[in-house]
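Pasting in a structure now, in structure tokens, and then I'll have a few things to ask.
So, subunit A:
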Amino acid sequence: MDTPHKPHFIRPCTRIWLALMILTCTTFAIGETGWSGTAVMLTVLGTAVIKVEMVANYFMGLRRTRWLWRGLVLGWLILVSGLITIAYLMTVK
Partner candidate 1 sequence: MINNTRTSHEIHATPPGDLAIWFFIYAELLAFGVFFVAYAFARANNVELFNESQQHLNRTSGAINTLVLITSSYFMVRAVAAIKQGLSNSCARWIAAAIGLGFVFLAIKIAEFNATFATGISLSTNTFYMFYLSLTLFHFMHVILGMVILAAIMVKALRGGYSAENHIGVETGASYWHMVDLLWIILFPLVYVIR
Partner candidate 2 sequence: MQYQSQAVAKPYFIAAIGLFVGQIIFGLIMGYQYVVGDFLFPEIPFNVARMVHTNLLIVWLLFGFMGATHYLIPEEAETELFSPKLGLITFWVFLVAGALTIVGYLMVPYATLAAMTGNDLLPTMGREFLEQPLITKVGIVIVVLTFLFNISMTVLKGRKTSISLVLLVGLWGLAIFFLFSFYNPSNLVLDKYFWWWTVHLWVEGVWELILGAMLAFVLIKVTGVDREVIEKWLYVIIAMTLITGIIGTGHHYFWIGTPEYWQWFGSVFSALEPIPFFMMTVFAFNMVNRRRREHPNKAATLWALGTGVMAFLGAGVWGFLHTLAPVNFFTHGTQVTAAHGHMAFYGAYVMVNLAMISYAMPMLRGRTANSGAAQTLEMWSFWLMTVSIVFITLFLTAAGILQVWLQRMGDTPMGFMAAQDQIMIFYWLREITGFVFLLGLVMYIWSFFCKKGEAQTAA
């Protein structure tokens, strides 16, 4: 994250930041449409998972640490989003 500061060079973290903003706007847009259903839920939740992974790996710098620390966050994320999905699917049937 600390490549030397050269002018008119967009840092990686800035690109990540932009991506996060865009993904948030898409989630908001989906929310505004008021659609519901499994497909919509999976997209929204998937977006959240991607965003969390980006924050954890790039912003928090876990990208350059041992797999233990990244695995903990990733494992937690998969468990939580998995259970949320299961809970959601329970209501769809």
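Quick note on selection: all candidates are chains of the complex that A comes from, given by their letters.
Here is the rule we use: contacts are C-beta pairs under 8 Å (C-beta built on N, C-alpha and C of every residue); 3 or more make two chains touch, one makes a residue touch a chain; residues count from 1.
Computed from a predicted structure; not experimentally measured.
Here subunit A appears alone, and the candidate among 1 or 2 that touches it in the complex is 1. Interface residues of subunit A, counted against candidate 1 in their complex, comprise 1-3, 5, 11, 13-14, 16-17, 20-21, 24-25, 27-28, 30-32, 34, 36, 41, 44-45, 47-48, 51-52, 55-56, 58-62, 64-66, 69, 72-73, 76, 79-80, 83-84, 86-88, 90-91.
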